[in-house]
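For this view, one protein chain was removed and the others were kept in their places.
Letters A and B name the chains as they come in the text, with residue numbers starting at 1 for each one.
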Amino acid sequence: PVVESAAQVQADRPRSTPPVRKLARDRELDLTQIRGTGARGLITREDVLAFAGDLAPV
Amino acid sequence: MAEQAAGQEFDILILGGGSGGYAAALRAIQLGKTVGLVEKSKLGGTCLHNGCIPTKALLHAAEVADHAREGAKVGVNVELKSIDMVAVNAYKDGIVAGKYKGLQGLIKGKGITVIEGEGKLTAANTITVNGVNYTGKNIILATGSYSRSLPGLEIGGKVITSDQALTMDYLPKSVIVLGGGVIGVEFASVWKSFGVDVTIIEGMASLVPNEDAAIIKVLERTFRKRGIKFNTGTFFQGVEQSADGVKATLVDGKTFEAELMLVAVGRGPSTAGLGYEEAGVTMDRGFVITNDRLHTGVGNIYAVGDIVPGIQLAHRGFQQGIFVAEEIAGLNPVVVEDINVPKVTYCDPEIASVGLNEKQAKEKFGDENVESTEYNLAGNGKSAILGTGGIIKFVREKNGPVVGVHMIGSRVGEQIGEAQLIVNWEAYPEDVASLIHAHPTQNEALGEAAMALAGRPLHG
Partner (left out) sequence: MAEQAAGQEFDILILGGGSGGYAAALRAIQLGKTVGLVEKSKLGGTCLHNGCIPTKALLHAAEVADHAREGAKVGVNVELKSIDMVAVNAYKDGIVAGKYKGLQGLIKGKGITVIEGEGKLTAANTITVNGVNYTGKNIILATGSYSRSLPGLEIGGKVITSDQALTMDYLPKSVIVLGGGVIGVEFASVWKSFGVDVTIIEGMASLVPNEDAAIIKVLERTFRKRGIKFNTGTFFQGVEQSADGVKATLVDGKTFEAELMLVAVGRGPSTAGLGYEEAGVTMDRGFVITNDRLHTGVGNIYAVGDIVPGIQLAHRGFQQGIFVAEEIAGLNPVVVEDINVPKVTYCDPEIASVGLNEKQAKEKFGDENVESTEYNLAGNGKSAILGTGGIIKFVREKNGPVVGVHMIGSRVGEQIGEAQLIVNWEAYPEDVASLIHAHPTQNEALGEAAMALAGRPLHG
């Protein structure tokens, strides 16, 4: 079996947890444009909300 | 036309107090709206009184009977003496009564105005009940559905629908179930567990034709093993009733005889004569057509639940009811597509699915862009202990997220929660695979499936 390295696996998908990805999608944001500030560059909920705030100030 | 007496005005006026209607009412009250809820029969609707709840009570009694029958296999010496349908119904009715009481208390306690009687939409903002006009700044249509039949097939005598089946106080010797969809396979499963000889007639190529092909295969194999007979792929032609029972004929001339026939060919929308068309609402074969935000296009009229084309499930009704209440309150809620609504069929073995099946995924992404894995419950310790086979199937977009989870096996309906988070949150198999599941549960089979799809099965 082909075994992907952890690095490969992570390069393939957006670097965030599933609920945060869903949050971004519900707000129609493109995760690849959001900079992650979490552990190992993980995009956090705060990153998504901050990015959304930049786009559409409340 | 005589003048109508003027009734109250509400922020939101809802026609029908079933799953869709009462969920809208509860959410609307939470959001500070005044709510009128028109119900001609009983709050709770089909689901509570003639649907979800009573059928699942029967299915649990069926499970208890099966456990008794198979007790010796696990060292518990049990004699199954009889099924007492009067007592089964008392149990079932007790569950319904308890939930009904709770719901009535909840609805009244929150300050929702319940208007008893049959309502009719008489203007874009008006529902008339027993000669009184009630108005709503917003109207939600939620009149639900009824057991359909086929053209020329009359219900009556020994030809019954789920409504009659749920009140029967005896067990027939044999039954023909017309229709191998959700409701048909659930009743077939109950009756078989109660010792009835069951034959399902399904015109489509297989039982539960909307499920993934792999699931269908396991269901048909297991039903066959349980001695539930079925004839698929040939349409029904007609039925004759006699003193002894019924004789059903298929279009190819084949006949089946039994004491009773249950017609379970789907549910039609309850919309006839309710003034919807006259108000300008777009209708299609009795269903109410809305945009994707459930607005009918007329005034402030919305529709929710079984009258809106799509999967007819109670929790879809809940969700749509909540959605419309939030929409009216300006909360701009997110649309949940039907495909991402979890679906459970409670026959034994249970079926649970959410998202795209393999065929749908291939249509959407292209054959070469879909990967799937089937984890066989034969490898799952808890399933072996319960004596159930089955599979957990994950479908993913290649290098992408899981887009569908499909499961079959005793009790797997309860796995739908994890499956639903995975699909709705667009998790990758790797996201799930990195979390080890609890041993020994049936749940860990989802972990194994995710690990396999991520390219690193643990026990495989």
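FYI, a contact is a pair of C-beta atoms (placed from the backbone, for glycine too) under 8 Å apart; a residue touches a chain by one contact, two chains touch by 3 or more.
Predicted model, so just to flag it, every value in this text is computed and none were measured.
Considering B:V88, B:V263 or B:L294, the position touching the chain not shown turns out to be B:V88 (whole complex). Per the touch definition above, the residue from B:A6, B:M168 or B:A384 contacting the chain not shown is B:A384. Counting over the whole complex, chain B has residues 19, 23, 26-27, 30, 47, 52-53, 56-57, 60-61, 63-65, 67-68, 70-91, 95, 98-99, 102-103, 106, 313-316, 318-319, 322, 333-334, 336, 341-344, 352, 379, 381-382, 384-386, 411, 413-418, 420-422, 424-425, 427, 431-432, 434-444, 446-447, 456, 458-460 touching the chain that is not drawn. Touching residues on chain A toward the chain that is not drawn are 1, 3, 5-7, 17-19, 22-23, 45.
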